[in-house]
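All protein chains of the complex are present and in place, except for one that has been dropped.
Think of it as A, B, C, D and E in the order they're written, each chain with its own count starting at 1.
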């Protein structure tokens, strides 16, 4: 036994059998950050205030990316999402953009990967749109915040 | 003027015109990390030694993800890559997996986003395959290491 | 309040939460047209009579396009369709091809976008296959004909 | 001979051989419209003025849709675009949104289909985002405005 | 009547209406083979023993390919799979790799095409990874082994 559900007893990758799990309401939230230099943060902040197209584009990219989760992550099941939101916050102290993605589905398996993929795709899009100003931006702190539904019930990140 | 090349003077998102740039050899390298708890790291380390399927699967996911960059990141140009590698390193001190993705192309635009998308997709796949053991894993330190080719020449991350 | 369900109170795009809606039988029909010059219409008419490959190809393109709706339209939910048909009619008086797409699903949200995307993709394919003969073809009259199922019940276009 | 380049002498669909055509600068522009009722137009106009998320989302959808052209239109060649823009105009008299998509590439075949697919996808997205307010919206007037490059040179729509 | 469920009375391709079929447990298994020369088989055998990356990669490709079935096969319905496995066996006598793919879903339609597409994609990937050593490899014997669930009940291949 490997301990990893996606690896069988012979060491091969498998798509876990979720056929016996009941369909329940599933929710997951994930967050992530991108840190940039002062010039870039200032431009984003002003742009976000007036027009919003960097974060607006990143939001659409994140939503569409989340819907592609099962075609990006090899062993993920296809889950038809019933809701998805992506919110951004500009954090002055750390010159960072925070992204939070919340996903919901009525499904036999969780939607953590959808929330995490939504956050990642949104942050990569911020990088792409701002890279002419700052190539050294760093994406960090991508993690699950919360997961609800299914046998394991509610799980929340500690801090 | 916004300072962001992907936003035009009216504040609208645009795919930058690269039609006048000459085709040159392009290279980019990016890195990223995922930190996990001791139990998970030990399982991965043993598994990696014997069978390699978690990291082997993450590598394939990263390579395929990099090839999908222009369909994930809204304003990215399609760049036919000539080479792509993804390497992993287990870092004992920080209980982390490090992923490094190197991309190459003969193109009119850079391949940074391909390298960053390769890293992100690989790390999300590690999360997916190990999440039954540790849900609190964090992805961090995704950044460009190096970029070569085109008008701006060589760029390297400072440290 | 914006009045648009896909825009939240802060003006951000959202994938509407359909998690509380019951799964019901959904149906939608959409139509659209493409007008061409006499030479092109005659070729299509003769070809359609004998071999049918322009419209046969457009039908397949429309069916496959409709299945891709949620990856094309950013805020659409993924809906597993239970049926999809695409029919064409040659309209002599207006030198036009009419396309009608009917979609069905057992779902928590409607399938209007699937029917409309099916029609659009089919008509774009007719354009592509006939453009060597007539570049000035115009696509027009793409609209919803009918929508059934869900809280709002039956809706039909007025004329 | 059928007159259609995508149908061979046996009546079968073919992807035309463009291997002997020289790579040249290609440009295409296409336009299209969506007409709505007064309430919907007013909401869009106010929203567009303040936040722009309906048209901002439609722009991203159109750009991403144009990049998917060769996977939507069966016999289209893959063309790596060097530039793509999508612009919208609100036309008060006809209660319509006008979309114009311009595509460029250095390629052996034209980019008309990319421009037309960009317009279509953008207009379908406007429909999706506004359909809760007006289901009877109609998409019309999708056509090629201009095409440049390649053997046939410049072509412009007559009016 | 044509006898083919995907062709209607006018000879047009249709996505069969499965809206009235009840959702039941569905299972399908398919197999397929690829035969190669001795040198190639020996390399694969040794590699499979020590590192497994050819077959490990083929497994991931097959799993991801199976999830794409409805976007590859024009008239297939989208079926969210609940389980998918791909197993390989090296057959010394025939210098062949055997691939077996098993798919499961709770659905209104069967998952035969998913199992067959999984096998095909895996075998194509083996070809791709080994073609530098043997270009004359042949893929053969792709067939359905078993199908369960739905009105027609259990079906098994004869030998």
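Points worth noting:
As a convention for this text, a contact is a pair of C-beta atoms (placed from the backbone, for glycine too) under 8 Å apart; a residue touches a chain by one contact, two chains touch by 3 or more.
Only a predicted model underlies this, so the values are computations on that prediction, with no experimental measurement involved.
The chain not shown here makes contact, within the complete complex, with B, C, D, E. Between the chain not shown and the residues E:82, E:96, E:121 or E:148, the one that touches is E:121. Although one chain is not displayed, its contacts with chain D can still be listed: residues 8, 11-19, 70-71, 74-75, 77-80, 108. Those residues of chain C that touch the chain absent from the view are 51-53, 56-57, 60-61, 64.
Chain E residues in contact with the hidden partner, per the touch definition given at the top, are 2-7, 11-13, 32, 39, 43-44, 47, 50-51, 53-54, 56-57, 60-61, 64-65, 68, 72-76, 112-113, 116-117, 120-121, 124-125, 127-133, 135-144, 147, 155, 157-158.
Basically, only the chains that are shown with their structure count from here on.
Looking at chain A and chain B, the chains that touch each of them are D, E.
The minimum number of touch steps linking chain B to chain E comes to 1. Chain centres here are Cα averages; for chain C and chain E they lie 31 Å apart. Between chain C and chain D the centroid-to-centroid distance comes to 15 Å (mean Cα coordinates, whole Å). Under the contact definition stated at the top, the residues of chain B that touch 2 or more other chains are 11-13, 51, 53, 56-57, 60-61, 64, 74-75. Under the stated contact rule, the graph of chain-to-chain touches falls outside the line, ring, star and complete shapes.
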